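With one protein chain removed, the remaining protein chains of the complex are shown where they sit.
Let's turn to chain A:
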Amino acid sequence: MLHELPLSAIPAGDEAVRAEVRAFALAETAGMTPAQKARSWMGFSADFSRKMAERGWLGLSIRKEYGGQEAGFFRRFVIVEELLAAGAPVSAHWIADRQSGPLIQRFGSEEQKQRYLPGICAGQSFFCIGMSEPNSGSDLASVRSRAEKVDGGWKLNGQKIWTTNAPRSHYMIALVRTSGKAEDRHKGLSQFVIDLKSPGISVREIRDLAGDAHFSEVFFEDVFLPDDTLIGDEGSGWAQVTAELAFERSGPERILSSIVLLQGWLDWLRGQPAANPAGVGRMMAHLAVLRELTVAVTARLAAGESPAVEAALVKDLGTTFEQELPSQVLDALAADPAVEPPADLLAAAAYVAQVSPSYSLRGGTREILRGMIARGLGLR
């Protein structure tokens, strides 16, 4: 069911941290080139993540007894907005802070919460997500990595792929089959917290078209997983992963992947005699509306609801904007061959244009999201 998204506001208490976060993010990114900033939530800096934790800006939805802030969704919204607007290197803590921590808090045992959450909140435990496999992309329920029950735990064999930050993470939360066959689909899937130092794990980096190596293949060969690394009940992995994806799809990051480029373009246009006001205005109008939509989704989350379909709708609109932006900026920068834009701005635009197809792949492809919306409309 698709619900309305009424105009909503960020609570004043959460707005209050904005100025401090903005000043911090701008100072931390002062020496970076536009192309470096444009990597934004792919930029990895353990040092930056530690500083975030020192300021109390990680683990915002985690309870205080586990080292969190208990500050809620809007506090994270404000902090994330400012980090991404500045192009800060948030990748190290990103996945743990956004989804692994909330997942463990919601479905993990008391002992698991005490084991994993303080490290996440301290910016010291980094996580990656083990969902996709070579033959399981959009059809996630077809995963074939399999954990067999053995004495005291499970023995895992299989492979994950497109795993962001695998070589630099401490843990992976993986969706694997624990019973039945691939044909059983949603049944028989479970989630484990895998210590990536365990024997039998090998990681191979995959270089992307922009020359970066942020994602990887991860191979499991007779990897022993102790019983207490299973999250939730055996067989409940599909329901948990669905909840996890709702966290992944609902944040402001789904409209801000290329915001650094918009900033660079405006900075350059402001010094040019022939600006492009209609092009700028169109992008700004989209940004303004998308931001209100993400605020409205966050308000629903903050009210304890689970706006999965609405989040999918906003994500698809958001990634469409994120992809149109580099396309428009590239064209605008090349509008007059006699006018040479700054080389670093051109490099940032080219970089974002090259990687932007991934924006509508990661976290659920455009076609999968539109299928969810169609279901919300009652069509399937």
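A few points about this structure:
One rule holds in what follows: contacts are C-beta pairs under 8 Å (C-beta built on N, C-alpha and C of every residue); 3 or more make two chains touch, one makes a residue touch a chain; residues count from 1.
As a working rule, contacts and distances are computed from a predicted model.
Per the UniProt record, the absent chain's protein name among "Molybdate-binding protein", "Acyl-CoA dehydrogenase, C-terminal domain", "Thiol-disulfide oxidoreductase ResA" or "Carbohydrate ABC transporter permease" is "Acyl-CoA dehydrogenase, C-terminal domain". Of the options A:Lys155, A:Arg291 or A:Arg362, the residue whose C-beta touches the omitted chain is A:Arg291.
Of the candidate positions A:Val21, A:Leu317 or A:Leu333, contact with the hidden chain is made by A:Leu317. Considering the full assembly, A:Gly279 is the residue among A:Pro167, A:Gly235, A:Gly279 or A:Pro342 that touches the omitted chain.
On the side of chain A, touch with the chain left out of the figure occurs at residues 2, 4-9, 15, 81, 85, 256, 259, 262-263, 266, 269-270, 275-293, 295-296, 313-314, 316-317, 367, 369-371, 373-374, 376-380.
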